[in-house]
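The complex is shown incomplete by one protein chain, all other protein chains being positioned as in the whole.
For chain A:
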């Protein structure tokens, strides 16, 4: 393989007709270029959509109560019900492989009236009564102070963690936030932390939330044992989509809801949504590979064709070599190496141009600002390695038929004088 004479010969052969070599290599380079661009575009789309999901734990479902639609055990249909705290425990006891269950109660909401007062300033915000785990399911950055912890839960402390949007509306610039009080529906809470959420496309809404301990919330706003909403995350490796049936049936059993009542318990399976998008991405990847490889194939056929012509031209030379005692496999190896060398070099050029192109696109994207659903198109090292493997394989493929025809040349025919 690392034989100086062999390489010298490969270079001699390929440089003997420079224009033809360039024209041939263009086909393969172009194929790889298209493949890289397609994969990068797919990746860009993927990055864009993934950014919308943010850091949310995707193996999560959300569950809330609605009205019953079937009567059951003497209870009428159309009944309003609410989850209870004991349901949370029941789920924990009956369903395995769950990581977090965060019950939540909520005040305010979309377009709600002003519910928070501080001094002369008022604002309308979502107020959540939460458990500490929620920060693992709905990630946010604590910019000062701390988040809710279990001492807050146990002590039913009236503390609040406010978003940056809340801070901007209720406080003047530069004002101390930690340790001050805000009045939520007439009840004072001490601010112990501020947070910022990654911009998830929801605009300012995500920054205008207030988190208080679940227990303090229940007490302050007369929720009793009620739970408005739950976020349930499964352990990595087991999918929430498979567990949700069980979870819902546990809750139905506890709340005396007809097992066939499909509309009493509302839920949203984030994982299913996420998987749907994931499968879209892998479909995109397949399309990219499919189209790229097909374009590459025409390049490979080009290389194969040229190798056949080269062998036709070198028939006599191959005959001489055979007469001088070169073994058939050595000739075959030579042809295959020429073909692989040509494919790899031209593929590399395609990869380099593809990378430059992506670099250019990124530079343009950076200068014009973010584009919806398209972030940082790129190809990973893995893709480049895959491309190289495809190239080596295609080189072999392109060289195989010519090599086979080269060793079929019998020296006696090749040497027959004109």
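We take it that a contact is a pair of C-beta atoms (placed from the backbone, for glycine too) under 8 Å apart; a residue touches a chain by one contact, two chains touch by 3 or more; residues count from 1.
The rule is short, and it goes like this: contacts and distances are computed from a predicted model.
Within the choices "Cellulose synthase catalytic subunit [UDP-forming]", "Putative ABC transport system ATP-binding protein", "2-oxoacid:ferredoxin oxidoreductase subunit alpha" or "Rhodanese domain-containing protein", the name that UniProt assigns to the complex's undisplayed chain is "Putative ABC transport system ATP-binding protein".
Considering the whole complex, the residue from A:18, A:120, A:324 or A:381 that touches the absent chain is A:324. Take chain A: the residues that touch the chain left off the picture are 4-5, 12-13, 16, 316-317, 319-330, 407, 410-412, 415, 417-418.
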